[in-house]
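One structure is given here, and the rest of the page talks about it.
Excluded from the complex is one protein chain; the other protein chains are retained at their positions.
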Amino acid sequence: MTTAFETTARLLITCPDRPGIVAAVSAFMFAHGANITELDQHSTDPSGGRFFMRLEFQTPDLDMSRDALRQAFAREVADRFGMDWHISYAADRQRMAILVSRHDHALMELLWRWQRGELPVDIPVVISNHDDLRAEVERFGVRFEHVPIDAATHADAEARMLDLLGEREGALPDLIVLARYMRILSASFVERMPNRIINIHHSFLPAFVGADPYRQASERGVKLIGATAHYVTSDLDQGPIIEQDTARVSHRHEIDDLRHLGRDLERQVLARAVRWHVEDRVIVDGNKTIVFA
Amino acid sequence: MTTAFETTARLLITCPDRPGIVAAVSAFMFAHGANITELDQHSTDPSGGRFFMRLEFQTPDLDMSRDALRQAFAREVADRFGMDWHISYAADRQRMAILVSRHDHALMELLWRWQRGELPVDIPVVISNHDDLRAEVERFGVRFEHVPIDAATHADAEARMLDLLGEREGALPDLIVLARYMRILSASFVERMPNRIINIHHSFLPAFVGADPYRQASERGVKLIGATAHYVTSDLDQGPIIEQDTARVSHRHEIDDLRHLGRDLERQVLARAVRWHVEDRVIVDGNKTIVFA
Amino acid sequence: MTTAFETTARLLITCPDRPGIVAAVSAFMFAHGANITELDQHSTDPSGGRFFMRLEFQTPDLDMSRDALRQAFAREVADRFGMDWHISYAADRQRMAILVSRHDHALMELLWRWQRGELPVDIPVVISNHDDLRAEVERFGVRFEHVPIDAATHADAEARMLDLLGEREGALPDLIVLARYMRILSASFVERMPNRIINIHHSFLPAFVGADPYRQASERGVKLIGATAHYVTSDLDQGPIIEQDTARVSHRHEIDDLRHLGRDLERQVLARAVRWHVEDRVIVDGNKTIVFA
Partner (left out) sequence: MTTAFETTARLLITCPDRPGIVAAVSAFMFAHGANITELDQHSTDPSGGRFFMRLEFQTPDLDMSRDALRQAFAREVADRFGMDWHISYAADRQRMAILVSRHDHALMELLWRWQRGELPVDIPVVISNHDDLRAEVERFGVRFEHVPIDAATHADAEARMLDLLGEREGALPDLIVLARYMRILSASFVERMPNRIINIHHSFLPAFVGADPYRQASERGVKLIGATAHYVTSDLDQGPIIEQDTARVSHRHEIDDLRHLGRDLERQVLARAVRWHVEDRVIVDGNKTIVFA
């Protein structure tokens, strides 16, 4: 469907399921000149289940301001159905920060797609615990900050990172991507940005948790390797899965071949997950995701 | 979403796109106690495009009979928006006939899934231009009819088939599946059942049209083979595509290996296409399909 | 490569790697009129590693009997390189027994392919701990035996199964396939047939070990499900993996949909693994497999 990107808005809704939700929402939108161009919904169970909806609508014929729309929707629809909801406007580009360590493949894939216009975000900063990738990043015109971190300095380093991320000014990014960032974020850091930090796990979860997953895969003689993109929670690598994929391998693949293939998988899986997040296609439901892709 | 199969109904809609369709449909359903449990929609272009919608709804709380619902929907909604539409009830099992020649793999896959309850249809008859598969079919308790056919007898044979299919009683099946039926149906036959005859094409379309596609594929040295399920139109093998898939091959695959792999692909692709059709998930739009899978 | 199936033989070799193996083996074969038509080899490490080879050769021009060939190969080649090896002849069809419980999909896939000539084996017996599938099996002209089993009778039941499998006559089958057999075989049973019992695991290993894996997968919100075929060892579900595959799923898949998809995956993965075993394409190396597919 061909629509002007700049005039597109999205409404995401989660609420208890009951009859009449679609009718109420769509009548509201129609009444106020919001032209629905995409609608996805999902219900876990029509009686007693939860209901999820994503609407894309066009804004040129809206009969009120953004603020007024928000207030009217709350008053006329959302409160009545007990909805968690939010509206976002494609023209308001999300701010996406990236944390990275030494492996550059996931980072490069994101910067590259961003540069080509495939990822409609602003990138305020890339932060790394190593200085290795500075030139790579700055070449894209993106700010790079080196924040060394070790066990002793962990708390200070995270405080420094939060500063760089704009917390003091109340301007934490909309999204942080861990593009092979090999340090564990503290619970206090993670809880500041629930369902707004995406990690790429170098394995098909649940599987091969821990160090050197490709060595584990090789030793187990698997015929497939995988990668998983998920939201970060304080429960390490157990957060809601956004996207996964696998690639076929055989006895001919040495551990280094698995690593290469794994990197290619990680690039693709992370790129898809980030795009879906940025386009407001992901709703988190407990420890699972609804992805309206 | 867990819902009682027997109380599920589906509404399929095609119409010119314009604001207010979702609101009108969902308000109507809500007003009459039809509890929407799934809603998919698609628009080719919000201004001047075409709009497609599939609704699943639950019938226990409907406030009127099926007939009354149909009339009310036409009067209150469909006429206003110029809709092509129909409502089907899962409890009314579709009647699916199968035409086959000598290859049994596609036929067996369908019969097998049907026997296991994965294909909620009735199978009034299997017709073949050979008698070879009679025992195979009758073993499932399904009626088998042998209608020999050659160039000279083509018209008579088709007339006989239409008889067996119940045309005289006005009871043509809802769906005919060509499960590797190697004769070309006449335009007059095909036009009796527009978008209700599914064929499995033994190739990834557009490609290798004509005889012995696996030999063609082998000679071209392809690295993938494919299969395509499509609706039959009078334009041979050019009808709307419902589903496709490919499998990886190499120089090690001889022509017979390609045939074996191709058969496996054909079974899977046809089974998916038939299930989607039977669940009213496919809308035909010109020469393309919208598949709400 | 087009060769007469009936005159094909295969030689499988495992030994410590060192220079000269290929030369010695191929010179021996050439000298005795064994025309090599396929050769695959793999080395884990040329210095100190292990070497694996699979040869297919044609027998019409052999200059000696099978027995003489075996003795000559041992004497002239195998002993010198410390080889584990065996020669099999395609004309000697392997004897493949099947154990099954109530789910018939994996069983049916095997019987079906066998009936179509895609699995060149004899099937002496299908044994089940339930009587449900008797008619299904006997319809293929295959012997079916019902051996009830519970905790109290486990040892007796296994003894009865071994009887039916021909142990007393020294005629245990070449291969046993657990086609969704839900009982755990005792270590003593398993050790009678090392690397000759194939199981289909209803999950992508390592993952979701235990009961009801599709419920586990659903609760974890995975975006892929999988299936694994592996040899059975006394370490449950940890035996050498032969083949794996995955299918993409989403929030729209209820647990029953996952089960259906999972069954389709299991059929395909098991069928591939069994065919590779029967064609002597699998060499077990510790807990891994070399699959010359």
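Per-chain residue numbering starts at 1, and chain names A, B and C are given in the order in which the chains are listed.
In this text, a residue touches a chain if its C-beta (ideal position, glycine included) is under 8 Å from a C-beta of that chain, and two chains touch if they have at least 3 such contacts.
Note that the structure is a prediction, hence the values are computed from the model and not measured.
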| item | value |
| --- | --- |
| Contact with the hidden chain (one of C:Thr14, C:Asn35, C:Ser88 or C:Asn287) | C:Asn35 |
| Candidates B:Ser101, B:Asn199, B:Gln268 or B:Thr289 - the one touching the absent chain | B:Thr289 |
| Absent chain, residues of subunit A that touch it | 1-2, 105, 108, 112, 116, 118, 139, 254, 260, 264, 268 |
| Contacts of subunit B with the absent chain, listed as residue ranges | 42, 204-208, 219-224, 226, 240-246, 250-252, 287-291, 293 |
| Sites on subunit C contacted by the missing partner chain, in the whole complex | 1-3, 19-20, 22-23, 26-27, 29-30, 33, 35-46, 49, 58, 61 |
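Please note the rule applied: only the chains that are shown with their structure count from here on.
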| item | value |
| --- | --- |
| Homomeric contact subunit A-subunit C: same or different residue positions, threshold half | same |
| Identity of the chain that, by mean CA position, is farthest from subunit C | A |
| Cα-centroid distance, subunit A relative to subunit B, in whole angstrom | 37 |
| Inter-chain centre distance, subunit A versus subunit C - centres from mean C-alpha coordinates, in Å | 42 |
| Shared interface positions of subunit B, touching two or more other chains | 1-2 |
